[in-house]
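This view holds just a subset of the chains, kept in their places.
First chain written, first letter: the chains are A, B, C and D, and each begins at residue 1.
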Amino acid sequence: MKQPSLLINRYKWYEIVGIYAGILVFLTFVLAPFVEGFLVSLKPLSQLFSSPYRFIPENGSFEAYRTMWISVPGFARYIFNSFFISIIVTAVVLILVVPAAYSFARFEFRGAGLLLGAFLAVNMFSGAVLLIPLFRLMRSLGLLNTYFAIIVPGVAFLIPSAIWLLRTYMMRIPRELDEAAYVDGASHFYTLRRVILPIAMPGITVVAITTFIGSYAQQFIFALTFNSKTEYAPLPVGLFAYFGRQEVVWNELMAASFVGIAPAMIVIFLLQRYLVSGLTAGAVKQ
Amino acid sequence: MGQLLLNKVQKFYGDFEVLKGVQLEVNNGEFVVFVGPSGCGKSTLLRMIAGLDGTSAGDIVIDGVRVNDLPPVKRGIAMVFQSYALYPHMSVFENIAFPLRVEKMEEGKLKAKVENAARILHLDQRLQQKPGMLSGGQRQRVAIGRAIVREPKIFLFDEPLSNLDAALRSDMRIELAKLHRQLKATMIYVTHDQVEAMTMADRIVVLNAGEIAQTGAPLELYHKPANMFVAGFIGNPKMNFLPVTCTGAADKSVTVDYKGQTLTVPVTPREGVVGKALTLGVRPEHIQLASGDISLTITPSVIERLGAQTVAYAALDGEGENFCATLSGSVGVRPEQPMLVGINAADCHLFDGAGIAFERHVALTDIDLNLLNPTALA
Amino acid sequence: ANQEISWIYCGDKIDPIHEKYIKEWEGKNAGWSVKPEVVGWEQCQDKATTLAAAGTPVAMAYVGSRTLKEFAENDLIVPVPMSDDEKKSYYPGIVSTVTFDDTQWGVPIAFSTKALYWNKALFKQAGLDPEKPPQTWAEEIAFAKAIKEKTGIPGYGLPAKTFDNTMHQFMHWVYTNNGTIIDDKGNIKADSPEVLAALQAYKDITPYSVEGATAYEQNEIRAIFLDGKVGMIQAGSGAAYRLKDTKLEWGVAPLPLGPSAKGQGTLLITDSLAIFKGSGVEEKATEFAKFITSAGPQGEYELQGGAGLTPLRPSAQVDEFVKKEPFWKPFIDGIAYGGPEPLFKDYKGFQNSMIEMVQSVVTGKAEPADALKKAATDIEAFK
Amino acid sequence: MNVQRSNLIFAWILLLPAVLYVALIVAYPLVDTFILSFTDASLKKVTNWVGWVNYAKIFNQTFAEVIIRTFVWTFFSVSIKMIIGVFGATMLNAAVPGRALFRVLTMPPWIVPMAIGIFMWGWMYNGQFGMISGMLQRVGLASGPVAFLAEGSTAFWATIITDVWIGVPMVTLYMLAAMQAIPQDLYEAAWTDGAGRFYRFRRITLPLIIPSLITMSMLSLIATFNSFDIIWILTRGGPSGETTTMIIDTYRTAIGSNKYGEGAARAVLICIFLSIFCVCYFRLTSRLASGDKR
């Protein structure tokens, strides 16, 4: 840890003002839509559509945070599903990606670059385009209308970036550690499990967090098409339940969104330390 | 038990020949040091012995078995890395125990072994700490501990002390020497620090650009370097070289001329040497602050006073290279003040145009011939 | 054997009335069960199509009637022929929304028509008679102009966002001017004076409309009306229910007519239950579809109010209902003059061309005549 | 080379699960898509091989516009993301109290389901009831409602801003990490030489995060090129097609109009464009790497 007493970091008053102003501008951009969304969640539906614009809502209340549970009775289930699915997805991604990233980071074999590029290519096709072939595949695998219908394609699309991230991280682990274990007779798997895995933990944590987030927020299109059962549907699908035939129950939708992302936010808040430090240790360097 | 034979070992990286047919035999229990300038192939050779790098041609034979195709663990070697390669997430105990865990040794026996190694290396108190909390010297010892527990036939060290500071380095040097006597194992040690080589080795192998320049006991290399490369590499500060012309050759001596002064060096002459341009070598510590068989007046530009010694650096006229003299104690020489120094013929080395040494008649006998190979005593 | 009829049901949850009747039907048909699968409105249609395209169709899906032709042409759905009695039970014109090649391809389940709403207070402020809604386009445009100029508030709400209802709204104008896009024989009739007049009227009313028409779809325009920030809109019955909760003074009237009008006109939009081919339960699904949309259950369903649905069939209850809620009158009355949504093989392609055309006129990028000509050519490919 | 062979086998054993998984789940549909692009697949039950027809059909005036628009859109979106990301990272890298909290506060756009974030922007952009228009009117910068999605030009930028917003947290985080990886002593050395904060940023921070910036740009470029939900939810590619990018066009063709063959051809085209980008990227980085060994 760097010393707080470093004079180089001692700011003049105007620099502090400047930094906070910069942070304010930046965070305003990042958070303004959330402010808007929050205000929407506080306004009664009848007042949502009224001009001139009022920043502070008149008769604002948290009523929508109560009624949202009634309008979409299974909402808690959606949140649970999102968590559940994301945890499984994260676990599966890690199981697949840790060995693969290690392989890319350590072994020089013909076609490694090509394969790495091929993984990237997966992200070049957006999921929506592959929807129908994927659907057929899910059907032939008999996965439709199960948790797997959401988990299986979710994993596939999260693998590439996870591999890229973890590979750069693992390339920074000194090669001598592997060699020392090798000299001592450790098998490749033993080395991976006992030496590399623990050392790469910060990097793996970052990959886990990013995968979790990616899964938590983005499982919509697959979830919708490959699964028809409410009991397996994740949060984004649940949120669309607030869309009626004629109108959207905006305040409840927004309230539900905030409730829905709260658990993930808490996770991020608790893990943010690992996120930044893990990234630093294995910062993207190419 | 710990005998190593390198038979015409070659290594190519692409078209680049890193090792050019190295031929070497290491006896059981010997402490052999590979020295040489950076990039000469020391690490590569060591890694080939370990089994970390493949061999392009030639055989590596350990105890009569050709091991070229065996993995490291089957070769009976253990390696200590320059960076120590300690596992940061494991305690000292676990680090040392690692090879035994790999072997799935049963817990009680494992514990006894690790503790024994820790005792030898004075690490008893540190077993529960993580490497991150240890000093450089302690880490070094953990790395050695990990090698010891496997009871290898051959230990391989790749510049194990280069990350330590001077004081620690000399302490560790002594500890390693003791360890060698204690374990009686074969040790192969890579360094580019010739002090380490001189002090630790039973035999030094000087590598130069992928070839063995000379092999021999430390004092043999010091007193009888086979060529200018070895002469310059062994000894610190480095040997001074003076251009001379051969004016005559006797039975057991060669007479040379250096700027009008004549010197008869006690070396075995070779045919047709008279009239050739030769190089006279003299070590800084053999230069005295008085006239000798030949005398020079030098103007030191830098004087280093170490208390026990005074080192004077000067530029010999016409040449950019430093001429260096190491004088005992605190002598009254000053920078930029000319001083007269003398060289005695008996201390001199002589090299031909290709840098090959003429054999010196150095009276090694007056100390003890056995000293040339200390293990012969043990 | 236990057999299932899977049903893609659009919305957020199953209507209790449907739930009730599903139970009833299941009771009567032992061994059969109906499995509704609730899908949000936004994705409902796509999901049914995807499933069908992938070769695992559901038995039945709630779809916009406009897609029936496309499904039928591709042999994805089975016809659901109606007996004459059945046909007659509907308001006129409704059956035609699910008919082509003289066959019915779906069972109508939801229906909407539109009427003109106006804000009486704004009329008053603008010096107009608050009780006299515009009867013709000319009046409509003049009133809008007056409101805009006198009050500064836009006189008309014209939705032109890239949304399906932009085309629907325009079709109302086409139909109130006796125009048509495609005739019974499948010929494109878009490039006609009637349609051109409608497009020209769009251009004329734009200056007095809510600014940035291309940013709003009809529900957003409705919200602006509810907020009292626009003089007139054309909207479905749902708006009335919402207006009741506001302090606005408002009226609802039949849609104003264009110069070539031969009487009232409106676009009839229905949603239907389509029976997909290949589910193995086509027959039973058809049976169920007819049951759930039969007078009894349907009447109960559509008259709940608020959803903006217009009744499909005339009945005593409907009359009763209209008496109680007089604002229903223009919606029911309009049906008689209504025309169906144009049926195209590539419905989306057609819709996009129409939206494109409207937008280009509204934003002033193109003259109505040119825009129409281009659209007429483009949609040839989609029929 | 026994050792090397065993290494090779092991390398593949490690890779295999991931490779097989992706091959099965993605590569198969991918190949399917590729094949589809040569057929007239649609809702019809029979599909015919049509060769290059789908590709030939794509190339017309409108599509050329779409391609150009996609490039412009992507270019601006990625550049702005990078600029704001670097700006944000710089701010969050400053050693001021509260920065841990500020770092957390940058994450929500990344965590929130994309559609929801976009709806919130939809509200922001709403002329009648939205925050931006409301604020502009309040402070007198606008005389009436400003509907940002009404006009091609503003809608174009509005969709870019939203895309930027969603991408910024990730970029910020990575740039922050890259900045923290710069050794402190470089700054101290520069400071002893009298370099001010801005000068240090310009001459040290910026050049040293360039490699990370390039990697990030490439990953971001792929995502942005395929950015669908934002445009779809906000404008559906309108008005007058002025926010229609290749992916929107592809979706409209494939899913909207059920012309799977034509849609697939468009998807393949996107992939080709992106592959060209990636190849250029690898060229660029390997050139940079050879010119600047660290």
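One rule holds for everything that comes next: a residue touches a chain if its C-beta (ideal position, glycine included) is under 8 Å from a C-beta of that chain, and two chains touch if they have at least 3 such contacts.
Small disclaimer: the values here were computed from a predicted structure and weren't measured.
K.L.:
Report the copy number of every chain type across the entire complex, expressed with the labels provided.
P.N.:
A x1, B x2, C x1, D x1
Throughout what follows, only the chains that are shown with their structure count from here on.
K.L.:
What's the chain with its C-alpha centre farthest out from chain A?
P.N.:
Following the centroid criterion, the farthest chain would be B.
K.L.:
In whole angstrom, how far does the Cα centroid of chain A sit from the Cα centroid of chain C?
P.N.:
Between these chains, centre-to-centre, one finds 40 Å.
K.L.:
Multi-chain contacts in chain C: which residues touch at least two other chains?
P.N.:
50, 53, 223-224, 227, 229
K.L.:
Which positions in chain A are in touch with at least two other chains?
P.N.:
48-51, 131-132, 136, 240
K.L.:
Provide the residue numbers of chain C that touch chain A in the complex, in ascending order.
P.N.:
10-13, 37-43, 47, 50-51, 53-56, 219, 223-224, 226-227, 229, 236, 238, 245-246, 307-308
K.L.:
Enumerate the contact residues on chain A facing chain B in the complex.
P.N.:
174, 176-177, 179-187, 190, 194-195, 198-199, 201
K.L.:
Over in the complex, which chain B residues touch chain A? Could you list them?
P.N.:
Per the stated touch rule, the residues are 50-52, 71-73, 77-79, 81-83, 85, 87-90, 98-99, 101-103, 146, 150.
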